[in-house]
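What follows is one structure encoded as structure tokens, with my remarks underneath.
Missing here: one protein chain of the complex. Every other protein chain is in place.
Labels run A and B following the written order; every chain starts at residue 1.
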Amino acid sequence: MQYSAFSLLKNALTGHRHWQPAWRDSEPRSQYDVVIVGGGGHGLATAYYLAKVHGVKNIAVLEKSYIGSGNVGRNTTIVRSNYLLPGNIPFYEWSMKLWEGLEQDLNYNAMVSQRGVLNLIHSDTQRDAYARRANAMRLHGVDSVLLDKDEVRKMVPFLNYENARFPIQGGMLQPRGGTVRHDAVAWGYARAGDQRGVDIIQNCEVTGFRISNGKMMGVETTRGYIGAGKVGLAVAGNTSRVATIAGLRLPIESHVLQAFVSEGIKPLIPNVITFGAGHFYISQSDKGGLVFGGDIDGYNSYAQRGNLPTLEDVCEGGMALMPMIGRIRLLRQWGGIMDMSMDGSPIIDKTPIDGLYLNAGWCYGGFKATPASGWCFAHLIARDSPHEFAAAYRMDRFRTGHMIDEKGQGAQPNLH
Amino acid sequence: MRIPCPYCGERDIHEFAYLGDATVSRPDPARNDAVQAFYEYVYLRDNPAGSFQELWYHAAGCHSWLVVTRDTRTHAIFGARLASREAS
Partner (left out) sequence: MAAQSQPARLQSGGLIDRARPLEFQFDGRKMTGYAGDTLASALVANGVTLTGRSFKYHRPRGVLTAGSEEPNALVELRGGSRREPNTKATTVELFAGLEARSQNRWPSLTFDALSVNSLFAPLLVAGFYYKTFMWPAAFWEKLYEPLIRKAAGLGRASGLPDPDTYEKAFAFCDVLVIGGGPTGLMAALTACRAGARVILCDEDFGFGGRLLSETFEIAGISGASWVGETVAELAESANVTLMRRTTVFGVYDTGTYGALERVGDHLPTHVPHQPRQRLWKIVAKRAVLAAGAIERPIVFGGNDRPGAVMAAAVRSYVNRYAAVPGRRIAVFTNNDDGWKTVADCAAAGIPVEAVIDPRANLPEGLRNLADRAGATLFAGGRVLDAYGVSSGLQAIDVETAGGSIVTLNADCLAMSGGWNPALALTTHLGSRPVWRPDIHAFVASAPPPGLEVAGAANGSLALAACLAEGAAEGAKAAEAAGFSASMPAIPAVGADPTGMMPLWKVERSRTKAFVDFQNDVTAKDIAISESEGYRSVEHLKRYTALGMATDQGKTANVNALAIMAALTGKSIPETGVTTFRPPYTPVAIAAFAGHHRGKHFRPTRLTPSHLWAAEQGAPFVETGQWLRAQWYPRPGETDWLVSVSREVNATRSGVGVCDVSTLGKIDIMGADAGAFLDRVYINTFSTLAIGKVRYGVMLREDGIVMDDGTTARLADHHYYMSTTTVNAAKVMQHLEFCHQVLWPELDVQLASATEQWAQFAIAGPNARDTLRGLIDPEFDISNEALPYMGATTLTICGGLPARLFRISFSGELAYEIAVPAGYGDGLIRAIMSVGAPFGVTPYGTEALGVMRIEKGHAAGNELNGTITAADLGLGRMMSTKKDYIGRVMAERPGLADPERPRLVGFKPVDRAQRLRAGAHFLPLGAKAVAANDEGFMTSVAFSPSLNHWIGLGYLKNGASRLGERVRAHDPVRGLEFEVEICDPIFIDPKGERLRV
């Protein structure tokens, strides 16, 4: 069923009795051409683009829980392509371009809202670094603007300009950055993939791989064996666990990133504001809640929940930046498990096992990457060669010394 | 979360800085496959879900490096030892 104002009206007039499932709840078949492990945003996007762009017919997405149960539904919904390094910018910009056409492509309103992402600058050194970044973005054809203090003040007058520990000296704006309704991304890709024949199999956990002479044959699951010559892993947060089953040891640690939402209030904050010096970023959802976050909790974790010190740290940053939010109440804190890679950048690559492909290491940049990740992972799986925009995301970069380290923190995942 | 520092007693986590896996050890730089060994030491991690031995630094305390055993699924802490004792 095509979604439109007309179809909504038609259903309203018939008492909403005729809506169809957005996707089929498929039973697993015995053999697929491609099995994607992980029914999150990346896995579902991969399946969709495999079907749509590469014409692959027999695709299954296996999800151990319900689709979208991982980080695609646990993030702070920000999309942007304001990266620094040449290994990253083209990829994230391609993602941004896909976001810009996503809703029409999927026929699903994911509320892509390009409200602008503002990074605050507090020192000359930081301004120099942001100028370098903004110029790098321009060289890649990405929009970026360097703002002085007055321009920032005009855009977001409610920040603390008078009594700040780290006074605001300016900002870098990506006007095309913004937010996207996170759950809708998973559902939109699922529905569009389903319409192209992708089988979405929920409550199906992969428990083993059948590998013969170094070649992938299929996966053992809680719902039985499923054969597939090509298996793509997109299981952020659980990558090490699943990779261990296949005998792989990865440059990844699992860490919790928390997110927070306030009670819903009338419109207050127009765009996305990032206060790097205070480890705080914030936007306001269409429902009215202030959605904000900060650093990861900082120690290895598979617990999908956060702790108190980071919450305090983030709220301190919030109050330092915008003391007007003091009486607004925090409604919920939650956490997602991040694949923190050793240089802060992702991996989209083949593995030593023929037919096993890896999509991992997104740190906390995974949501904004969803469309391009799916696009490039689909390309890799279909063609057995990396897509040009993901060419830097090779696993052997650590061995060869070609890290993509935006933050310059080195091989310590909890600092990225 | 609270960590039982052998010197200072049980202290809130905000006093500590984290490094990570305590089970990897710095390879002998003289060995033939030193580059491969260092690559694995610096970059590759078991990243277990469950009991994990990890390095914490009591930054706002006694400056000891500790080996803390913790369950990464529940954050239950089973103990902390001085890393220097561990290594020597």
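Miscellaneous remarks
FYI, a residue touches a chain if its C-beta (ideal position, glycine included) is under 8 Å from a C-beta of that chain, and two chains touch if they have at least 3 such contacts.
None of these values were measured; they are calculated from a predicted model.
Checked against the full complex, the one of A:151, A:263 or A:388 touching the unshown chain is A:263. Check A:184, A:242, A:348 or A:378 against the missing chain and you find that the one touching it is A:184. Along chain B, the points of touch with the absent chain fall at residues 1-2, 10, 12, 17, 19, 26, 29-30, 34-35, 38-39, 41-42, 55, 57, 59, 63-65, 74-77, 82-85, 87-88. Listed for chain A, the residues touching the missing chain in the whole complex are 3-5, 7-9, 12-13, 16-17, 19-25, 65-66, 68-69, 73, 86, 89-90, 100-101, 103-104, 107-115, 122-123, 125, 127-136, 138-141, 144-146, 158, 160, 163-167, 181, 183-184, 187-188, 202, 262-268, 278, 284, 286-288, 303-305, 307-308, 311-312, 314-320, 323-334, 397, 399-403, 405, 407-411.
Operating definition for what follows: only the chains that are shown with their structure count from here on.
Chain contact summary for the complex, chain A toward chain B: residues 240-241, 244, 249-254, 298-303, 307, 309, 342, 398-399, 411-414.
Those residues of chain B lying in contact with chain A across their complex are 1, 12-14, 18-21, 36, 39-40, 42-49, 52, 54, 56, 70, 72-75.
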